[in-house]
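Here's a structure for you.
With one protein chain held back, the other chains of the complex are shown just where they sit.
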Amino acid sequence: MLIKRKNIQASGTGGALAQSFLGMGQRRLDRRSFLRRSGVAVGGLAAVSSLSGGLFQRAEAATPHNHAAPAERRKNMCTHCSVGCSVIAEVQNGVWVGQEPAFESPINRGSHCAKGASSRELVHGDRRLKYPMKKVGGDWVRITWEQAIDEIGAKMLEIREKSGADSVYMLGSAKFTNEASYLFRKFSAFWGTNNVDHQARICHSTTVAGVANTWGYGAQTNSYNDIRNAKTLIFMGSNAAEAHPVAMQHILSGKETQRANVFVLDPRMTRTAAHATEFVRIRPGTDIAVIWGMLWHIFENGWEDKDFIRKRVYGFDEAKAEIMKWNPAEVERVTGLTEEVVKRVAQTFATVKPATFIWCMGGTQHTVGTANVRAYCTLLLATGNVGDIGMGANIFRGHTNVQGATDMGLDVGNLPCYYGLAPAAWAHWCRVWDVPFSYIESRFDDVPAKQGREARTRAQNMEVSGIPSTRWFDAALLDADDVDQQDGIKAMVVFGHGANTIPRMKAAQNGMNALDLLVVADPHPTTFAALHTRTDNTYLLPICTNFECHGSRTASNRSLQWGEKVVEPIFESDNDYAVIYRLSQRLGFADEMFKTFEMVDGKFSKEPTAESILREVNRGGWSTGYTGQSPERLKAHMRNQDKFDIITLRAPKDDPEVGGDYYGLPWPCWGTPEMKHPGTHVLYNTNVPVAEGGGAFRPRFGLEREGVSLLAEDSWPVGSDIEDGYPEFTMALLQKLGWDSELTAEERAVIEKIGGGDPEKIAKVSWTLDLSGGIQRVAIAHGCVPFGNGKARVIAWNLPDPVPVHREPIYTPRPDLVAEYPTREDGRQLRMPNIGHTIQARAVEQKLFDQFPTVLTSGRLVEFEGGGEETRSNPWLAELQQDMFCEVNTKDAAAKGIKDGAWIWVYGPEENAKVRVKALVTDRVAPGVAFMPFHFAGWFMGEDQRGKYPQGTDPVVLGESVNAVTTYGYDPVTGMHEGKATLCRIEAAA
Amino acid sequence: MARMKFLCDADRCIECNACVTACKNEHEVPWGINRRRVVTINDGLPGERSVSMACMHCTDAPCAQVCPVNCFYTTNDGVVLHNKDTCIGCGYCFYACPFGAPQYPKASNFGSRGKMDKCTYCSGGPEEDLSIAEYEKYGANRLAEGKLPLCAEMCSTKSLLAGDGDIIAEIYRERVVTRGYGSGAWGWKTAYGETINVSA
């Protein structure tokens, strides 16, 4: 029981005198005066109060939570990283007044990090963009939605007329719901371009490419929860403690109960490393050398899993030729790591199993990003650490829905659910969209022959991957002949993407200035609104957050979670669905594009329901098993979160609603929703029947190579009727096996319709194209994986460097190694030239290392996320990191006379780049290495740009961007930038 | 009777600051007031540990002893609370507190200390339970609703424990036995005169 009041003598013997003092002078703390201070202290909120009228809704910050009155509880997900923490919002009178821990969620069990715990402030929205705006003669002016949509549409059509559809770049967002991602991808297709991308480009594009090219799918194989089973963990280029804090709950708990070995291989002694059992400091950009060094010991000592390799992996004989070059002496020469350390890590990883390998952007953001990822996979395959609990490639993705947005094809080279851009893939989605292929074809440009490159027809152009988001500004600035499409980029339509997370911001600034049209649709103005000096043709559209709309999102572990709208969109903001609809209306293809959706009245216009969009994904997402996750099933999971086990993520089989399901129906969730596939907790797991979430490696690289079969040998998922490797299921295979008779009449009718009645074409209808799901159903009924049962491969013959090769960063602190380990030759990728080799050669020749002797790497802070506009606008978070900083080693700082907290200049080797930041003198970084977080913007090369934001929308905290000093360098497969290894010079600022 | 305590298991703490923003969120704590904070000892060195710290709700609380106006009181749950109507903003409690818990807005005359604010263990203050007045002066009263402090409930790694001191001590003891290490029940000796004995 709680005592409320201390036993206080109400009045003493003082009598009248005491009475006269009572309540006098001592002003009782005024109602709200405590609350009100929050506004006063942050300052600059005047703008909010000056706004009024129209549909404008006042900021709700001061509305107190009445704890005595009931509040409605609504459940959604945190909009920051990919862990997928449930957020419970308490709503009173349409205002989000409180946040409660969602203990029932098996993912976060009530927990949050700083960002999740302050989610509510996102919807207070003091610094949000409040209504549509445009620049007129350099000034921001308020306009109506109608005017904004009309003018943007007119300008887009004008640009299309002059420069073609490809000259409008559609930059989407990892903050989209799955439904908005899908809608945006579809929108781009109906507009007629493959220039559509999102944050995955700069986050895990190399992971997706590298992993998919190894064993089939580009995603985390296991889950955060499953790491509780691991006995050995390697973190390489992952700082989960800051980037995925709630994942650390499972990791640290597992570490304790398993007494697990936790290795952190990183250039920095991070908050994650603080909890490691061994911290190994590596030089940025030497991942492949380190991994091959480990594999050298593994093969040398016979620690590899020979049985696993024989049954399930192709190509080690060939790969060993490269791997075994990395003897301990060479590893030490290149990486600085001694034999003893490398051997210890290798032996533990190979022998104390199950072992998992965790990586993040420290591995992916390199010119060798895809190769790094394949090296990690090679280590997992060599040690047999894929395809069971406690193992696998636990790839921690960055944003709330970067996995889902990638799955939905917000990518220059994919249609939704990884269908690619081949004609069959387009035909498939045209069937789902209920439009003729010729209609979409008519929307695309034909491309003239340029600089000796062949011309492309519209249909051919549909098959060509677009320009990666890391290069849009090059495509806007380069001579049009250098860009492999009709014209360069003339317009950016940016939905929820910052500009400060991509290197070479000086070029980005020039690129923005060169555009004919810039549209930013976002809850905040972002750097896209402030970095440039544009005066006109620049629009800001206020988009609400995911807390203000319905929709699903896919966490890193492939689980889908349905978020319900917490409150109506605040101010004049509106959701993505409605805005994309209105834009396509103005552009003239709304009727075609939206005919498959259920349309309802939205805030300002008609909008499609999230449910009907997800159902369309269910109708078409066969290749990735995005078909079983109906809105109804997802909502049932959210209602029954407490039923799921925190280690297996599975609900008890007898539960009436979600019995036997894995939480969030992690894809692949095969077949139709009615088939009740439980989802796949652990990918490629042969110890579980396919109907229960089992699988095998996906044979997607052909059936044989040089006479050697690429199908699995003596390995199959338990309960399989085919006890051997087999290719993907097609109608032909079903017929051959005699299983086609098990198809229902309806299924057969659908398959025959897809085949156009032609028996040859019908035979070719595969598990990915069969809109009935019958082929999948029958295969799974026989215990078979629809995609086949193949081997993973450690040589990707279709990629540059089929076996990963160590290559020095373009700006390397070891120019002596460049002759032996140069970056790849110049070439053309993704419609753009890549001159990395030339730049590296020039850097060595000009001895840039002498002028820029410090290695610069970058990363995350726990308080902020991505470009940081959202989080730096949140005072609860902004207060915790008020200054952009650069970590400088204590010895380096002493040598340069730099004090902790003092201002310094960090100079970059390109474009005379320099940033003024505060020094954080620490031994987190090694001597000769510096680190800067990438969330800051609003200062550019010493200039404070606060005045360039529309009034009242400037984030609380501004700072220099690390990407003002980062440099050239692109992965040849995906166009991923080099964000983790470049050079700089640090000087004390006056 | 049970005594409510906080225990930060530093071997779990990753300085994610969820406790800090959860507190801001629950009580609308203004900028510049940090009822809870996370400090990292030996930052950047192997063996660094981060510790989340707020009012420890000490036994024989020094703040209460030095307060010139006796504005502190201890509830039956062992929570040390104060009365903002009585507080004169003198700062003595801050001088006496071993944990830097008392916070002051720069709101009084000459911009000097306003009325002290500190962690309430999410249990409000002397106003009527769950009243608007209580919320606006002290923040939410989760204890009255049968809930524990939000900082601990939202801790990303279940590092920060809150609840009956005996129970959380037992949780910590079990953890240390399971994993074989523990850097200590930070602040307990200073706050309660005794720490948790772990014979692992």
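Letters A and B mark the chains as written, and numbering starts fresh at 1 in each.
Here is the rule we use: a residue touches a chain if its C-beta (ideal position, glycine included) is under 8 Å from a C-beta of that chain, and two chains touch if they have at least 3 such contacts.
Just so we're on the same page, contacts and distances are computed from a predicted model.
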Out of "Phosphonate C-P lyase system protein PhnG", "Protein-arginine kinase", "Formate dehydrogenase subunit gamma" or "Molybdopterin-dependent oxidoreductase", flag the one the UniProt entry gives for the chain missing from this complex. "Formate dehydrogenase subunit gamma"
Check each of A:Asp474, A:Asp661, A:Glu879 or A:Glu910 against the chain that is not shown and name the one that touches it. A:Glu879
Contacting the left-out chain: of A:Val280, A:Ala529, A:Leu683 or A:Ile986, that is A:Val280
Quick one: say which of B:Pro62, B:Gly124 or B:Gly165 touches the chain that got left out. B:Pro62
Go through chain B and note every residue touching the omitted chain. 10-11, 32, 34, 37-43, 46-51, 53, 62, 65-71, 83, 85-86, 88-92, 94-100, 104, 106, 108-113, 181, 183-187, 189-190, 195
What residues on chain A make contact with the chain left out of this view? 8-14, 17-26, 262, 269, 273-281, 333, 336-338, 340-341, 344, 816, 819-820, 863, 879-883, 922, 926-929
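As a working rule, only the chains that are shown with their structure count from here on.
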Chain A to chain B: how many Å between their CA centres? 36
Residues of chain A defined as touching chain B within the complex: 1-6, 26, 28-29, 31-35, 37-38, 40-42, 64-68, 98-99, 101, 103, 109-118, 120-121, 241-242, 245-246, 248-249, 252-253, 255-257, 259, 269, 271-275, 279, 862-863, 875-877, 879-880, 922-925
Flag every residue of chain B that touches chain A in the complex, lowest number first. 11-12, 14-22, 24-26, 28-32, 43-50, 73, 75-77, 79, 83-86, 105, 107, 115, 117, 123, 126, 128-133, 135-138, 140-141, 143-145, 150, 153-158, 175, 178-180
